[in-house]
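The other protein chains are all here in position, but one chain of the complex has been omitted.
== subunit A ==
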């Protein structure tokens, strides 16, 4: 029978009492479990987990580190213009951008590789990223490519394809054995890459068709959800690419042709929304939906101004495919969430780095040529 401790001694830690040791033990246990759960949630206990950081690290390992540039689609040029909605898209989506009217757009043409100084003739994929900015409304960002399907359908497949198609330092070309091993393990990618290789490539940026590839859901005013994909279809006649002989054209011929084309007048594209039929896969970007699906022409994109990447223009936008307005929602396609996560890492890294001027420059336009332009939207906020 111990006498009760006087009140002032209950805070005394020495000499240790059994209750003190038991209390310290219990406290330590609770703290350890909490901190351990936190470390688990943060992936610190799963070094094999594929994360956004690892994906961006692999881009840097393959392409080299180019401070200030996007880790992929690094070589690009800024464009601005408007999207004129004809109202037809409002049947499928309640997003403000589909109500009849005109919305400012900030876009970026780029080639799909993480090397900002690579000659254009060594690139294979062209992309168009857009940010629709309705006044007082919600922004919609999307990135599209001139390929019919995406080469992979999971982030893990993407990560593996990056390694399999990276140039072998010894030969400067991908190791055929590694590529074959990847394609054997990923028949969906073998099929998709076949379709990508077989596509009709246009002569440049202006006459290319840009496809969103990933499936999203349009939500209408009544809350009805429709799985969709979208494309920007050029109004310029499509001219088949005639690959320039090596060394015969300037290394930025794709961009210089685009700039020369835009000096003659605005570029126009139709926004075509394709609705899935029941049973069409929405979680597999390697598979195109069959021909004959319902298509809605939602309006016309007009791009009338081009400028080199610089402070405050498209350079400083993260074209995160999940910056979506109310009325457009993700589907069960796993790629947009992975892209969103990885773009965030890429954006954060390049935002903090010293900027080098882009390889793509835009010559000043003759006086008076700017008069036909629509007012440029502010790119802030």
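Heads up, the rule we're going with is that contacts are C-beta pairs under 8 Å (C-beta built on N, C-alpha and C of every residue); 3 or more make two chains touch, one makes a residue touch a chain; residues count from 1.
What we mean here is this: contacts and distances are computed from a predicted model.
For the chain that is left out, the UniProt protein name among "FwdC/FmdC family protein", "phenylalanine--tRNA ligase", "Cytochrome b/b6 domain-containing protein" or "Phosphopantetheine-binding protein" is "Cytochrome b/b6 domain-containing protein". Although one chain is not displayed, subunit A still touches it through residues 7-8, 10-11, 19-20, 22-24, 26-27, 30-31, 34-35, 37-38, 41-43, 49-53, 55, 138-139, 155, 312, 316-318, 320, 322-323, 325-326, 330, 334, 336-338, 340-342, 344, 347-348, 350-353, 379-381.
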